[in-house]
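Here the structure comes first, spelled out in structure tokens, and everything after it is commentary.
Only one protein chain is missing from this complex, and each of the others stays in its spot.
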Amino acid sequence: MSTQLSPVPNVAPDGELSTELLKRMHELMVKSRVLEERLIQMYKQGDGYFWIGGPGEEAFNVPLGLLIQKGQGVQFDYCHFHYRNSGTLLAMGADPIDALRQMKNTASDPYSGGRNFCGHYSLRKWNVVPVSSPIEVQYSMAPGTALAQKRAGGTGITIVTGGDAGTAEGDFATCLVWCSRPANPLPLLMIVTNNKWGISTSADGQHGEKNVSDRGKAFGIRCKTIDGNDPEVSYREIAAAMEYVRTERKPFLLEAVLSRLYGHSSASGANRALDEADCLVGFEKKLEQRKLLDRKAADELRAHYTQELQEAHRRVHVEPQPDGKTIYDHIFSTKDLVRGEG
Amino acid sequence: MSTQLSPVPNVAPDGELSTELLKRMHELMVKSRVLEERLIQMYKQGDGYFWIGGPGEEAFNVPLGLLIQKGQGVQFDYCHFHYRNSGTLLAMGADPIDALRQMKNTASDPYSGGRNFCGHYSLRKWNVVPVSSPIEVQYSMAPGTALAQKRAGGTGITIVTGGDAGTAEGDFATCLVWCSRPANPLPLLMIVTNNKWGISTSADGQHGEKNVSDRGKAFGIRCKTIDGNDPEVSYREIAAAMEYVRTERKPFLLEAVLSRLYGHSSASGANRALDEADCLVGFEKKLEQRKLLDRKAADELRAHYTQELQEAHRRVHVEPQPDGKTIYDHIFSTKDLVRGEG
Amino acid sequence: MANMVQAIRMALHVAEERHQVTDIFGEDVGPPLGGAFTATQGLKKTWNSPLDERGIVGASIGLALAGCRNVAEIQFCDYAFNTIDLLKLGGMMHWSSNGDWNCPMTIMTPVGSGIRGSIYHSHSFDTTATHIPGYKIAIPSTPRDAYGLLLSCIVDPNPCFFLVPKALMRVRCAPGEEIPGEPGDDRALSKMIDAPLGDRSKWQPQWPDTPDLFVPIGEAKTVRQGAGLTVVSYGRTLPLCAKAAEALAGEGVDAEVIDLRTLWPYDWEAVKASVRKTGRLLVVNEDTEVTNFGEHLIRRTVSELFYELQAAPRLLAGAHVPGVGLADNLEMASVPQLQGISQAMRELAAEQP
Partner (left out) sequence: MANMVQAIRMALHVAEERHQVTDIFGEDVGPPLGGAFTATQGLKKTWNSPLDERGIVGASIGLALAGCRNVAEIQFCDYAFNTIDLLKLGGMMHWSSNGDWNCPMTIMTPVGSGIRGSIYHSHSFDTTATHIPGYKIAIPSTPRDAYGLLLSCIVDPNPCFFLVPKALMRVRCAPGEEIPGEPGDDRALSKMIDAPLGDRSKWQPQWPDTPDLFVPIGEAKTVRQGAGLTVVSYGRTLPLCAKAAEALAGEGVDAEVIDLRTLWPYDWEAVKASVRKTGRLLVVNEDTEVTNFGEHLIRRTVSELFYELQAAPRLLAGAHVPGVGLADNLEMASVPQLQGISQAMRELAAEQP
């Protein structure tokens, strides 16, 4: 069941990231942007009923995925994600075609067998717990996996992600309360991706907090608000936060301010927002200035993945849908899978 | 429908309280202590199935009651209480015999007609919304009455009370979020009576916060933690907090640290806790030192109310119980009472 | 002719203009969106709440207790399941205070399947709502009923659930079923009250002059007379039952179809009279079938009309599975569809001891 422990990069907040890492991040950001564009296209072509995802969040989600200790069981990181973490999954090594399968709700969709919306990942082999549509519930569940990890010892931690508007739900407070109990502080990295919107509702009128992350202070939880549109900042800050949580076995609340590039979801049209900063454009500009990337290479990279996903789409297009009779499958489990049975 | 506006006392935090006020507070504290003792006795004599109340909280609950703008409708204060506010009701002018009626669940119980537990007050004529057993739900409802008052203008405010352990429920966070929205801050006085216990569970292991009131800071809510065992401090601080909420039309979070003198409820025996400070003893000592009270007068006062409540008990003892057929009464209302019909 | 969303919008307009509604709120209910389904566009009393259903239900109760008639929206009923305790409290304000308080709020929420909403946008709420005492519960199947039932809920001094079948949001009035005062022409109405795409900051709706039309709570509507069997339904499945009945008439299956319209109180007299006539009852809804409100109707039927029944009463409802799956085949197999309804009607009509 176990997978190799990926080394925990120990980067000081001001430390330089290697050229190789920067390039790896850039490639993954391109890859996940292209994936989202393909998913949106599928929706607009009627190859799927609903799209939701994370275009604009790549600068944060990709580093997050690279830093996760991927594997199964308490010695690895548990991931309680929401519906915008496709970049994280790709960085963890997921094959983008599987995202297309969930988009097209084919029987071959490895995350839900065509039962759930796109972006609703679930992979036991990597501790990715089923993403569910109800906002914020993952924050109430996360303390449970973190409790198991605290008891087990080691460096495995629990990571939970969600948006800014969702922090108004009681579950966010539940997570703050449960992970900071003096009786048993938990190795839990609480992440809030703040895109300043909840569907059509602007954050301005709704949040008395200056920073969402300020809410951790009263509980003695370490917290920080960072520029989630900068992949280098994101990588360093996530690494530092994880380092703290892994070694101190205490919680950390990290807020990343970032962009929402295609609106909330297909329900709001999934059209490109022109007033939002594009982290990919910004990062490429930097890399070009530093001579780590030239336009041509960047265009080729994009073309390469566009092509790859086009072919993937063609394949998925003809894959069979689940049969109606299967709705009764897997209501009850005969095996205790999470306890190592089969 | 409307009642006289009681004047809003404008006391500076360090202002002196008049002798008359101190004596009035003392008398009401004695009265409500004797009421609770009577209720406990009724329980122990089998004259009621369950006791819960506020003995030990008189130093805070009595001033609170004296400072409430009592009446019906948005120009008066709305009270979203929990089950320990008997001292507040007495200070507002409630007749203690009615508490005995609810304890004995007689048909004459004006708060619930014998349907609800003792201490579960409800009085529309004074804006006391029905107290319910589920912990913390009042914090989710309070913003609603405060919204109506904000719109109406004037000096009416909403007051919500609850315990320390209950702040772990999401509803407490809901109240913080809703009353501090930049779009519409609310005239809401959030009160937490911190007795350091949730039934048998000590606060130590459960609260990462140094003070519960710190949780208001992130939202820009004014907050303060005070000694709820001192009636003079309580009166001044409640008055100051109310003054702010009434005039600024903004929220305030007030935490009062105080004692639980007879344990959680009859479920835990309702026996006198010897390790808790008694606010009444402390206050009487002070008054005696200042020559505002002598032992004899204090004893007579106590004897007077003991006698009064003994007689009340005798009367209630023989009052009829509600008839079984009445369970179907008042499921639906034919009149819009809260909108002035009948 | 108005569709259901437009009908709801017009009712809310009338309510805020003439019936003292002070607040119409919930997630994305106010500008710029005006509701996930556009039901609250162009109104005056709308505002956007925090993303917090407990806060929404709590605020609705608080506003009601302060004498403010309000309509609180839960964006999808699927997201009301963390508020059942608060809903129960709202339903007992009058009862627990022994008649001292009342709670004039309306909880409006889209229900059911039909838009490929997958696991968490396809829930039904009829079973849950009918198990909470103290509420009046409406679930329209036509725009006109939506208009008239919503107004009845709003002026009622008691808490009400107004359940809106997602699948019927865009369905238009049948001829003769218009809302009095609305322009007959769809485009004309749309121009008047549908917000434009793009910038809406300057847009003002022009409301047609529609009357106070109150569809009484507790009154069912018989949408088709018949002597062969009684079909009781509501919401998304009602039009399917009516359609099936028309189609089967040719085969000599003569179904009486009743649109219950309100689930509490419900029109028992109408159901009873029909079952007395036909001796056969089929209840159709799309909530999961175990512990389902349709089973209450069947229980009451057998306890009062057992000896007048000519065949076993039936329930056709949603499959008892954790959710409605996204894929076409999965949704189709999970909740009643036209074919299954016709099949059940055929079988019941033909059933012989």
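By letter and in written order, the chains are A, B and C; residue numbering begins at 1 in each of them.
Everything below uses one rule, namely that contacts are C-beta pairs under 8 Å (C-beta built on N, C-alpha and C of every residue); 3 or more make two chains touch, one makes a residue touch a chain.
Given the structure is predicted, the values throughout are model-derived calculations rather than measurements.
Trainee: Could you list, sorted by label, every displayed chain in contact with the chain left out?
Mentor: A, B, C
Trainee: From the list B:Gly170, B:Gly228 or B:Pro251, which touches the chain that is not on show?
Mentor: B:Gly170
Trainee: Of C:His131, C:Arg170 or C:Lys191, which one is in contact with the hidden chain?
Mentor: Only one of C:His131, C:Arg170 or C:Lys191 touches the chain omitted from view, namely C:His131.
Trainee: For a quick check of understanding: of C:Gly34, C:Gly62, C:Gly91 or C:Pro143, which residue touches the chain that isn't displayed?
Mentor: The missing chain is touched by C:Gly91.
Trainee: When the complex is taken as a whole, what residues of subunit B touch the one chain not shown?
Mentor: 49-50, 105-107, 112, 114-117, 132-136, 165-166, 168-170, 198-201, 205-206, 267, 321-328, 331
Trainee: On subunit A, what residues meet the omitted chain?
Mentor: Interface residues of subunit A facing the absent chain: 73-74, 78, 109, 111-113, 115-116, 122-124, 129-130, 132, 134, 137, 139-149, 151, 158, 170-171, 174, 177-178, 181, 183, 329-341.
Trainee: In the complete complex, which positions of subunit C touch the hidden chain?
Mentor: Where subunit C meets the chain not shown: residues 54, 79, 81-86, 88, 91-92, 95-96, 119, 127-128, 130-131, 133-134, 264, 288, 290-296, 298-299, 302-303, 306-307, 309, 311-315, 320-323, 353.
Operating definition for what follows: only the chains that are shown with their structure count from here on.
Trainee: What's the chain with its C-alpha centre farthest out from subunit C?
Mentor: The most remote chain is B.
Trainee: Using the average of all C-alpha atoms in each chain as its centre, how far is it in Å between subunit A and subunit B?
Mentor: Once rounded, the distance between the two centres reads 46 Å.
Trainee: Centre to centre, by mean C-alpha position, how many angstrom separate subunit B and subunit C?
Mentor: Here the centre of subunit C sits 41 Å away from the centre of subunit B.
Trainee: Residues of subunit A touching 2+ other chains?
Mentor: In subunit A, 168-170, 205-206 touch at least two other chains.
Trainee: On subunit C, where are the residues touching two or more other chains?
Mentor: 48, 50, 52, 54-55
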